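Of the protein chains in this complex, all but one are displayed in their positions.
Now for subunit A:
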Amino acid sequence: MALRSGVSFLRFHALRSSSRLLSTHTRPEVQQNGKKIAEFPGAKAPYVTEMKILNETSYEPIPIYRVLDNNGDVLINSEEPHLDKEVLLNMYRSMVQLNQMDKILYESQRQGRISFYMTNYGEEGMHLGSAAALTPQDLVFAQYREVGVLLYRGMTMTELVNQCYGNHEDPGKGRHMPVHYGSKQHNIVTISSPLATQMPQAVGAAYAFKRTPNNDRCVICYFGEGAASEGDAFAAFNFAATLECPVILFCRNNGYAISTPSSEQYRGDGIAARGPSMGIHTIRVDGTDTLAVYNAVTKAREMALQNKPVLIEAMSYRVGHHSTSDDSTAYRSLEEIQKWTTDENPVQKFRLYLERKGLWNEEAENTLVKDSRNFIVRTMQEAEKKKKPHWKEMFEDVYYDKPFQLQKQMQEMEEHLKKYGEHYPLDSFQKE
């Protein structure tokens, strides 16, 4: 060991001597950086001589914006949005319809009439607050728990129920699981099950809008705090910021990703904290406060149209189970759920607000609930009677033009069914 060090020392010494022979300077001339601010390509920041370690407590928690208190009273008058009576009532009616639809379709899954369902309880304020702040031309990329947005934009209960039944009037032609809605007409891109995949897609769509002359459209992308853990979420934030896209990234932080509480999903100050760190304008809002969400999305839309992407983190609570495949009492207490169905109930808050304004009363409520329920039950009974699409629809839309192989396979199935048709549920499907 000693010998090896000696040899390297000698080598080093020889090298230095030879460089001295080649150069008149022993040290290179350096320009002292007189400025206090470093100018690295990756960061322009002050130099300090004291090491600075930051953590989640280095910053104040990002505050949560709200307009209403739990009694539906406006906290500060200047923050009350000036919405038409009809708009307010439309928002509220959509909430009630959504609740009734959830109740009945959830039950219908329990009775084996549809294969799957997901409710929206506790998140109605985020749906209607955001939907009302958008124009029908804005493009929606949803996750799967934003049905209030769909209803407000004009998707009919009938379309939604038909989708859940996968009958021949389902716009998705029976190919997708229930609750995976979509409507070209209403600018709602069909929902996909994998999480966060819609996020970079939304940013790409926004970039296309940006390149349209006189663009007046933005994209809104809904996602959960669980989905925000996917790699695609980071990609979306980063692309939105660097490519300056007219997009609103709307996080519904409802506290749970199936059974995983947000405390195990992330550390730090939630999803909102990621916004400023990535150069995105960010608002954190009380998602149970419909008017606060409305204001946040209105502001975000304004900024997005100036090609400033905005991240909104709406705080809420998933009151229902994740889906009909889940029993959330396996991982959370009934007391915990209770708090969010009473004090912090977004529908109740909004209803109280409308009542204070003299726009709503008990009688109107009862009529609406009854009418909504009857309509959904009737729609469901009708949907149930409708045949499923022709089995050949299975082979359509894989490609724009059916390739040879698929034509051959469809023919093979046709011949098979001619011979063995009695083994297949052909009666429940449309005939040619």
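By definition in this document, a residue touches a chain if its C-beta (ideal position, glycine included) is under 8 Å from a C-beta of that chain, and two chains touch if they have at least 3 such contacts; residues count from 1.
Operating definition for what follows: contacts and distances are computed from a predicted model.
Chemist: One chain of this complex is not shown here; going by its UniProt record, which of these names is it: "Protein DPCD", "Protein yippee-like", "DNA sliding clamp PCNA" or "2-oxoisovalerate dehydrogenase subunit beta, mitochondrial"?
Modeler: "2-oxoisovalerate dehydrogenase subunit beta, mitochondrial"
Chemist: Which candidate, A:135, A:156, A:259 or A:333, sits in contact with the chain we can't see?
Modeler: For the chain that is not drawn, the touching residue is A:259.
Chemist: Pick from A:90, A:229 or A:298: which residue touches the chain that isn't shown?
Modeler: A:229
Chemist: Just to verify: which one of A:70, A:158, A:307 or A:409 makes contact with the chain not shown?
Modeler: A:409
Chemist: By the contact criterion defined above, which parts of subunit A meet the unshown chain? Give residue numbers in ascending order.
Modeler: Subunit A touches the missing chain through residues 112, 115-116, 166, 174-177, 180, 192-195, 226-227, 229-232, 257-260, 264-266, 325-326, 330-331, 388-389, 391, 393-395, 398, 403, 405-406, 409-410, 413, 416-417, 419-420, 423-425.
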